[in-house]
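Data first, discussion second: the structure below is written as structure tokens.
Every protein chain except one is present and positioned as in the full complex.
First chain written, first letter: the chains are A, B and C, and each begins at residue 1.
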Amino acid sequence: MSARLHKWFIEETSVDTAHMFGVKEYIVSAKTPFQEVEIADTETFGRILVLDGKIQSSEYDEYVYHEALVHPAMLCCAKPRRVLVIGGGEGATVREIFLHPGVEEVVMVDLDREVVTLCREHLPSWHRGAFDDKRLTLHYMDARDFLVDNEEQFDVIISDVPETVEASPALKLFTCQYFELVRNRLSDGGVFVLQAGDFGLPFVGTHCAILNTVRQAFPDSYSYRTFISSFNTEWAFIISFKESRDKPDSAEIDLKVRERGLSLRFLDGETAASMFSLPLNIRKLIEKEKRIIDDQNLLTSY
Amino acid sequence: MSARLHKWFIEETSVDTAHMFGVKEYIVSAKTPFQEVEIADTETFGRILVLDGKIQSSEYDEYVYHEALVHPAMLCCAKPRRVLVIGGGEGATVREIFLHPGVEEVVMVDLDREVVTLCREHLPSWHRGAFDDKRLTLHYMDARDFLVDNEEQFDVIISDVPETVEASPALKLFTCQYFELVRNRLSDGGVFVLQAGDFGLPFVGTHCAILNTVRQAFPDSYSYRTFISSFNTEWAFIISFKESRDKPDSAEIDLKVRERGLSLRFLDGETAASMFSLPLNIRKLIEKEKRIIDDQNLLTSY
Amino acid sequence: MSARLHKWFIEETSVDTAHMFGVKEYIVSAKTPFQEVEIADTETFGRILVLDGKIQSSEYDEYVYHEALVHPAMLCCAKPRRVLVIGGGEGATVREIFLHPGVEEVVMVDLDREVVTLCREHLPSWHRGAFDDKRLTLHYMDARDFLVDNEEQFDVIISDVPETVEASPALKLFTCQYFELVRNRLSDGGVFVLQAGDFGLPFVGTHCAILNTVRQAFPDSYSYRTFISSFNTEWAFIISFKESRDKPDSAEIDLKVRERGLSLRFLDGETAASMFSLPLNIRKLIEKEKRIIDDQNLLTSY
Partner (left out) sequence: MSARLHKWFIEETSVDTAHMFGVKEYIVSAKTPFQEVEIADTETFGRILVLDGKIQSSEYDEYVYHEALVHPAMLCCAKPRRVLVIGGGEGATVREIFLHPGVEEVVMVDLDREVVTLCREHLPSWHRGAFDDKRLTLHYMDARDFLVDNEEQFDVIISDVPETVEASPALKLFTCQYFELVRNRLSDGGVFVLQAGDFGLPFVGTHCAILNTVRQAFPDSYSYRTFISSFNTEWAFIISFKESRDKPDSAEIDLKVRERGLSLRFLDGETAASMFSLPLNIRKLIEKEKRIIDDQNLLTSY
């Protein structure tokens, strides 16, 4: 009465590499005006969110991804009162932000209302009610338009939009013009963090180009990364400071976590040390990188 | 905004052979007390029904399977008034039976109420309302128990149950004791037909054993088969006559189809000729077959 | 010390369908000027030959393919003395031809010397020494050039070239201009046979177009087909007669096989009946087909 596994999600990472996930059940398969969305229950990683064939996060280890994305920036900002989230439809980014005392307002700008609605319904362990927090304002629009139209300033800006899909509207959220705009919307002492691509050796070139581009607007930008089991790879982030400063060290992170009374599962000082220390071979690639992504020359043209 | 295909149904046909189907959307994934059920929309074959990882039929070519299963037996029976269907949860078997004028009663015995309910809801192009026909009686029970408990006789008995799954309750519907029971429930001039496994050369041994077993109860039994595109293989059937007679020929089929006023998509005399003519290499395997499947020695013990 | 299977040959048959074969060992992986060649030992089908990702034949059932390709044409030709083979690099086509008494000369024209050399070395159970027969002449050149340059006539012409690969030089061996040329090279009473594509329902349109095209030069052309297990599909052939005649029937095939003293594994009268009887649904597609493939409008433009 039992049977071998036969439903597979195959995530192609290039024309000749892929990851296979045994699926228990597909919950949602939808096409929005902007992307293809799947929500599925896998055998090993529990529920997963897939956009355009790429796994975005899994129930099993989304806390690793979202703690890595959110907390370094929040902790390095002295008093993060107003926070802007670009993308982050699952709601877990917002959830982590609200853990910090003193947050007064979070603005989330996501292009795709349908994805947010689906996440809200089907990913309760991600958002855990964060969408209902009164301090949250949601805008369904292009993040770049939002920043152009809107002169408000934010203490922390968190960008969690995919970088890899051809012809994606997200591509213009990775250009030097855009990063300049972000800088202008940061308050003094503000911190910007973005998800910044696959850090695996065959794919890290994209990350290097993004880093070099961010540095045009933010000279004090630092790559960090962590391994995400459900991604089958290390994932990279870039933290950028409006004011000049060094990358955070282990002691600073431990101190701030304590001060804010946070109880985290993944991030502490030692974790941060492991994330911000980069291997020599990739540091050399970063040093050699000369490319700057601009509006006339988007990421996919590489 | 588009993306490569990433949802795959992989049908394993042995430990080292498989068929891959790109899936648009999974409609149902359920576990009943008896089996795992999936209903999915594939790119090439439209909607498919999958039981325990094996494709049962597709929207695209189920008419080939069901016309091949139902009509030879119905046409070779002079006046099929009472028909018994064992399995056949999709409802397409019953649909084809009702095309024959003079059918007064159809009894369908399927073990799995949940599968029938799911098919009724999600496979409308299969049953096309046949479940609502007043002449149909549905029993959710073991077919063998039904035949033991019930002394009624039928003009045509159609068995459409899977033969390959380990520990399946269907296994005792492929033994000589069972076929003897079926014979006793056939009226004079009655015809029995069963789906009888993969006819592809690496797998045809199972079919040969089933045929040899059926012949213990029905000496006048004939294999036939047709290629089913969505199965990626030829599929075998066995037609068995209570009275001694030859396999049907092309002229007989054409005549009967005309007499009954049937308008079929797949089956006619020439199609029947192609199905009932078997290649020499497999005829030789059939001749050499000596195994008899019995209750103490079920199919999977081979 | 044992391990699950991990070497897979995945034959893509469309963007959303594929067949998986567990491989014991890859023997050859080569790129010739014309195509990609693999020879591998699979678990179920023994050795296989793969050109441009498509399985051409397997040790396990190549006799089915080659008997189906060669013998109907040879048997329908009263006295096949001079035979032309186009393609057929494995040597099995030639092997089957030489079984017929009275064959005086076989000319084989294959574009790809390297494939023939590899087959000769690695597929001994295919050719069984046929390449060493003194009656065989081998030309490594384009078959169309050969026919244009060469005014000789043949009693039987057998075309065994792939039809599906984009930009393949074989594409101009499927046009009405080419088939006219073939007709001119056939002696009176001559027979032409060609492999003519996948007969599975989703793919049979290509076959229908080829048949309609051949019929421009040979009004007396007949489709036939057989299931090939290692192809996971039925494969189609077309037999064309210079003189007007019907397709062969079962009695004719049995008689000719006996007269020529052939001892075949797959083909006899009943097998032929199964191959030449086509199912109604596909006969209707054939009837409706209006496309003619010509030199300005090659197969892949469909």
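What we mean here is this: contacts are C-beta pairs under 8 Å (C-beta built on N, C-alpha and C of every residue); 3 or more make two chains touch, one makes a residue touch a chain.
This is a predicted model, so every value here is computed, not measured.
Participant: For the chain that's been dropped from view, list the shown partners it touches.
Facilitator: The omitted chain makes contact with A, C across the full complex.
Participant: Which one, A:E114, A:D133, A:E252 or A:D268, makes contact with the chain that was left out?
Facilitator: Among A:E114, A:D133, A:E252 or A:D268, only A:D268 touches the chain that is not shown.
Participant: Can you tell me which of C:E12, C:E180 or C:D295 touches the chain that was removed from the display?
Facilitator: The one listed residue touching the chain not shown is C:E12.
Participant: Against the chain that's been left off, what residues of chain A make contact? List them.
Facilitator: That gives, for chain A, the contact residues 5, 10, 14-22, 42-45, 60-61, 63-64, 199-202, 226-227, 229, 232-234, 250, 264-268, 270-271, 273-275, 277-281, 283.
Participant: Touching the missing chain, which residues of chain C?
Facilitator: On the side of chain C, residues 1-12, 23-26, 29, 34-36, 38, 50, 52-54, 165, 167-168 touch the unshown chain.
Rule of thumb we're sticking to: only the chains that are shown with their structure count from here on.
Participant: Degrees of rotation, nearest 5, to put the Cα trace of chain A on chain B?
Facilitator: Fitting chain A to chain B on C-alpha positions yields an angle of 180 degrees.
Participant: Round to the nearest whole Å and give the separation of the Cα centres of chain B and chain C.
Facilitator: Their C-alpha centroids are separated by 33 Å.
Participant: Determine the centre-to-centre distance between chain A and chain B, using the mean Cα coordinates as centres, and give it in whole Å.
Facilitator: Roughly 52 Å separates the two chain centres.
Participant: What whole-Å value do you get for the distance between chain A and chain C if each is reduced to the mean of its CA atoms?
Facilitator: Measuring from centre to centre gives 55 Å for this pair.
Participant: If a residue has to touch 2 or more other chains to count, which residues of chain C qualify?
Facilitator: If we look for residues of chain C contacting two or more partner chains, we find none.
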